[in-house]
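Left out: one protein chain. Kept in place: all the others.
Should a chain be cited, it is by its letter among A and B, assigned in written order, with residues numbered from 1 in that chain.
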Amino acid sequence: MPRPGFVLEVDRSTPPSLFWRGENFSLEKLPAGRSRVIYPPEPLPAIKDIDGAIRNALLNPIDQDPLPSLLFPGMKLTICFDDVSLPLPKMRRPDTRQRVIEAVLDMAADAGVEDVHLIAALGLHRRMHEYELRHALGDRIYDAFHPRGMLTQHDAEDPDNLAVIGETPHGEVLEINKRAADSDLVVYVNINSVPMDGGWKSITTGLASYRCLSAHHNGHTLQNTRSLSGHREHSALHQSIWRLGKVLRDHGPKLFQIETTLNTDMFPEQFSFIATREWEWSARERATYLATTKALKRTPIKLARKIFHGMEGPHQMTSIQAGETSAVHEITLEHVYRQQLVPVEGQTDILTMGIPFVCPYNPDGVMNPILVMCMGLGYLFNMYRNKPLVREGGVIIMTHPTYRDFNPVHHPSYIDFFEQVLPDTTDPVVMGQKWEKQFAEDEWFRHLYRTGNAYHGVHPFYAWYWGAHGQQWAGKVIIVGGDPATVRRLGFTPATTMDDAFEIASDVVGRAPTITHLHVPALLVADVS
Amino acid sequence: MGDKRSLTVAQLRRMAKVGDVASSAVQATLKPVRALGFPYRAPTRPKGVVVPEQPSKLGADFDTDWARKAPARAARKVINRGPMQALVQAIASPEVVGLDRLADLKELDPAPAVIFAPNHYSHVDTPLMITSVPEPWRSKLMVAAAADYFFDKKLKGTMAALALNAFPIEREVTTRKSSDQLRKLVDQGWSLVIFPEGGRSPDGWGQEFKGGAAYLAGRTGAPVVPVFIDGTGSIYGKGMKRPKPGKTKVVFGAPLWPEEGENTRRFNSRIEAAVTALGDEALTDFWTARQRAANGTNPKLTGPEFNGWRRQWALAEQRKLGKAGQRRRQNRRWPDLG
Partner (left out) sequence: MFSRKPARFAAARLAGALMPGRGAAVGPLSLEPDEAPALPTPEWVRLKPRLAGICGSDLALVDGTASAYFDPLVSYPFVPGHEVVADVVAHDGYAHGRHRRVVVIPVLHCAVRGIAPVCAACAAGHTNRCERVAFGHLEPGLQTGFCESTGGGWSTEMVAHPSQLVDVPDDLSDEAAVMIEPTACAVHAAKRYDGSHTAIIGAGTLGLLTLAAIRATSDATGPIIVTARYPEQKRLAKELGADVVCASDELPRWVRSTTHSLVVGDQLTCGCPRVFDCVGSSDSIQQALQVVAPGGEVEMVGMPGNVSLELTSLWHRETAIRGVYAYTRADFDTAIDVVRSAGLERLVSATYPLRDYTDAIAHAANAGRRGAVKIAFDMRSH
């Protein structure tokens, strides 16, 4: 039986805690008596018969007719799926998406459906490489659909392939992929690893136009998006998305949402020390840690990246549910919380977190400085329920090398953002007004997004906006081990060691602050009371 | 004289100094190693956390298969014929009798695997058995060893498996899993030493036989050879701090097979009776023991019914009769009065 997550009070017998440092790790001693470490729950047991569970979900959907009864000859069927940003690291083959879509296609074939189209729901993310599509969908599907042009990637900038569905009372226009809008049935295949994903967000962001997205992805909305736990009362973003979802339900195509949840068994066997509590490290895990960290220190960064991005996690499926979007998402959230929720008592003065080599926006790419900010202040900071782990005005300490390095193929606009926008301002609202339009409408970035493998020109702004709430909330952000000039440009403070960081933090939180360390990944949502 | 004495003191001082230097050098070299904490050393455990039981590889689940592979057998042969035999000879000077009772079995081709069931007084019993069992059994011999005692630590278990070819077995009840494993091994021709008492005698008198040997004989079809070992209790009995060399005697009995329709308990008491009779034989003579056996009046190995000092007193009486009574003559060192 997997143990639930728990909060460790650090005492003098506590071994140092594991921190990610980009493409490496470190062990940091946290002061005894006033520190605590939040450990995620252990991976839940996986579904044994996955294919059976998928069939069962499709045949017995929630608040929706069984999938076979929605399929008829001559219909237009569109199957959309989450892109390469999920799951992280990538899943061992076969990917969940492949299994689910193959099951859907089986039923569609039985029902005599001819016009089937697969769309990668990218939103403004980069187009997937062929090998990534093959990984997510399997060679069978790729070889059958791609040569016939029936497997495409969504393009939020293609005026010919977007259709307006309607408008919310707040004036937000819902504009989505035309093929999906014109379909008799849209099946969405989702993988849920953070609570903010899934639900109406799947289609209203994944298949939306830039115009539609910009209505809710902006500095103002995201400063008012408190926690990404998917609770709409705290999230201006999700309120907007749910309004759009209502429009989609009332005026859009018929939908069939399939959501799956994964357990937190994220890393291959040989990296078992990542998910093991330090005092339970076996001699072998200690040796692996030592060998890994020492070897990585001497490994050229490019090779280290290749090794890490080549990792494939077990990512076993813990649930699958299908049917009406809202109802399905409620159940999904329950499963996500069952896996990720850790009750935590009270806030803390200093929140520490190790930033890994990957975030949702750099699969197979470079974790650039903007993404470090996005991962720390956007994702990890926001993984809470009720209230943030750190008190308002507290200090957030991250560990990451924060090198000034970008992947020019995936993140061309990030480079310009770093060189041109950040020296000018780090304020999300100001940059939104002053700079966003220029990047969003830049012809070159649009070209790279539509034909290359680049994130949309405006994406660095969105990545920055994710961290808006955390940036506003924290009194100081310190990056341990980061390149000083780069860290300063992010508006943060560089520190060489964790002790230095605590020393620097004492200006803000005094000499004996309480410290909480988020022991991630695996992912966890802190339920702070 | 005075000169000599002061010289000695100076020498002592010098030696002490050399010792100091040596130990500080050792300490200095060890210092950086000692300063290394986690993860170079095992982690300490914070207060209040519960560490889940790892599915143990120790105890009855200890993997000893490797110890029956050729390299380990070769190593064991060296150990058994060399240092072990020398040690046994040195402290136990065994006299082995009754081997002729095994001649019939030996004649069979191939000689069947056998379960040796001796009484158990001391740690010396195991090496004594290993060095006393005749060929062809000796080179394919395993020892059933208490899983909780011999296999609780990885190093200890490994050494036991290597040197003694120990096989982990539960003291109280032999589980189906170990008996299945043992059956397979017996089929492959491996013989087994199992102490039916389940452990060393706590007070020098024997204990009741547990059903292990009988049960295994029933399941594997191997004959049980009762063995009586005399004298080891006073050489290195339970609770003794260091061994006290003495003489011992190992008496092999005639092999026993479970009879038609005989249950484990009946067979077990037959084995116990056989060992008791052998014990009587060792102290008296064959015929006396045989007669008493027929009447069921062999002195019980478990000792008299009464407790307390009289039990200890009786033990001393009994030991006087046995091999232990024939203490080796010790070279007394008298003070040099000249």
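Simple rule for what comes next: a residue touches a chain if its C-beta (ideal position, glycine included) is under 8 Å from a C-beta of that chain, and two chains touch if they have at least 3 such contacts.
All values derive from a computational prediction rather than experimental measurement.
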The omitted chain touches A
Cross-chain touch to the chain not pictured, restricted to A:420, A:496 or A:529, is A:420
Of A:438, A:472 or A:506, the residue touching the omitted chain is A:438
Had the left-out chain been drawn, it would touch chain A at residues 415-416, 419-420, 438-439, 442-444, 447
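Convention: only the chains that are shown with their structure count from here on.
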Cα centre of chain A to Cα centre of chain B, whole Å, reads 63
Given the complex, residues on chain A that touch chain B span 3, 8-11, 13-16, 27, 277-281, 283, 286, 289-290
Chain B contacts chain A in the complex at 37-40, 42-49, 51-52
